[in-house]
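With one protein chain held back, the other chains of the complex are shown just where they sit.
Here is chain A:
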Amino acid sequence: MSQARLLRESTDPPRPRIATPPSKTASPQSDDQADCNWMALHLPALPLQVFERGLQTSLPLAVSERERILACNDAAQRLGVRPGLRDGAARALTETLRIVRRCRQAERSALERLAAYALNFSNLVSLDQGDEQAAALVLEVGRSLRLFGGAHALQHQVLDAAEGLGWQVCCVLAPTPAAALLLARAGMGGLVGTHAAVRQALDGLSPALLVSDPQALDDLTSMGVRTLGALLRLPRAGLAERFGLSLVQRIQRLLGERADPQRPFVPPTRFRAELELPAEVQSTDGLVFACRRLLDELGGFLTARQSAVQRIEWCLSHADSDATRFHLGTARLETDPERWLELLRARLERLSLPRPVRAIALRSDELSPLPLGNAELFEDIAPDPALPAALLDRLRARLGDRAVRGLALAMDHRPERAWCWRSSIVEAAPSNAGSRYIGPDKNGPLTHAERPIWLLPEPLLLEQRDRRPWLDGPLSLGSRCERIETGWWDGFEIARDYYIATAHSGERLWIYREMRGSRRWFLHGFMGLPES
């Protein structure tokens, strides 16, 4: 794998280099894509893009390994940085260059997340275990072609998805996994529909793509074999004798003469993703851009697993202070990354970050199977049941969970305890099936005496004049008195005589008098209109 190939511009999406001739027949099942059963995705710029894709703005960036530049982006190239330079030399060239050390672990986990995403396109995805330097995935797509509308359409969708995630990929469809992989690694793209076309495409390529042993390569060169085409034309028996059976087997797999089972990738049961930021980010826009990459991965992961989540956890790491952690929750099961992004944006607006962010991690543990429902035949009959939940989420994301609450009844005679807030996310979702929560007893409220529509958070002590309660004038008490005396067992004992009083203005008030002690009067609430 030459390093030069790592340098492809990230903005330049890989274009199919093997020009598939505009099919001779109009049918999408024409010969040139008849046998495209395997797709290989090669990520030539993985070491660089692991870092670069989280950045909104392009800054000179290079990845180094063993003190040498391994790959660098366009901005760095314009400053004269080239792969193979020593780190020191590159730093001497320019001060603005950021050099990060290659992180194989990040590459590995990024590739696994991409594999999980690729399960959207095929149920058999395998990570290429072979060459350490070449990050690639192989997908069995023969059974997906029809669903996605043919090989061309599938390829476009895969390329779009990869671009959306910030990856530059070479995508090849071929009759055998080995051929697809080899052509993708050669930096090609497109469809190679038949075995004959595979031979033709392999013809001019370097044998180094197939033979990794340098000694064997030298031998081949000295034999005059300079292209793969020449290698394939050699008699197999002689090749086996000279270079071992494994090379012949590789050739046979390449040409589809030998079975080539792929080990399926099994996606994890939980979602974990990290994104390193080579340059620290403070702005909300920059953070949203980076978080979007992770949310898109989450969206693909969930779609592939047919799952949804209600809660995601973010961890923003800083250089030298504790990480900022927060979570987002929704009232409904959610898969759509756009919805999460909207909530995240609202949350970031009211979040004050102590320092710029160096790395972002996203995790979600509790996956629930996606509920399947029937769509309405006519759109306008019923309002979208998702709308109330969406509003709740948006309000909570900005105002916090405690600011947005529902109400419920409680089984208690004390006015302060006859009701409670409902704040749990799931509980607060409205439902169609009569969600009036009346405690354990469904028979209704405990009392049928009239209750105020407003309750004061704390009873208000009333002035007394002529031994009568006074609020901007004397209060005239109604004839009926309701005695509430209970709660001696739990420390909140009350003993009160409640009256409905009418104020000077005509307003109806709910007041009470203590039955013991100083027998003071308190205002406790405001009544509605009297029942007629």
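Note that a contact is a pair of C-beta atoms (placed from the backbone, for glycine too) under 8 Å apart; a residue touches a chain by one contact, two chains touch by 3 or more; residues count from 1.
Here, contacts and distances are computed from a predicted model.
As stated in its UniProt record, the chain not included in the shown complex is "Translesion DNA synthesis-associated protein ImuA", which appears among "4Fe-4S ferredoxin-type domain-containing protein", "ABC di/oligopeptide transporter inner membrane subunit", "Translesion DNA synthesis-associated protein ImuA" or "Diol dehydratase reactivase subunit alpha". Within the set A:His318, A:Arg394 or A:Arg513, the residue that contacts the chain not displayed is A:Arg394. Interface note: of A:Ala92, A:Ala153, A:Leu456 or A:Cys481, the residue touching the hidden chain in the full complex is A:Leu456.
Where chain A meets the missing chain, the touching residues are 381-385, 387-392, 394-395, 398-399, 403-409, 415, 418-421, 428, 430-438, 444-445, 447-448, 450-457, 502-503, 505-508, 525-526, 528-532.
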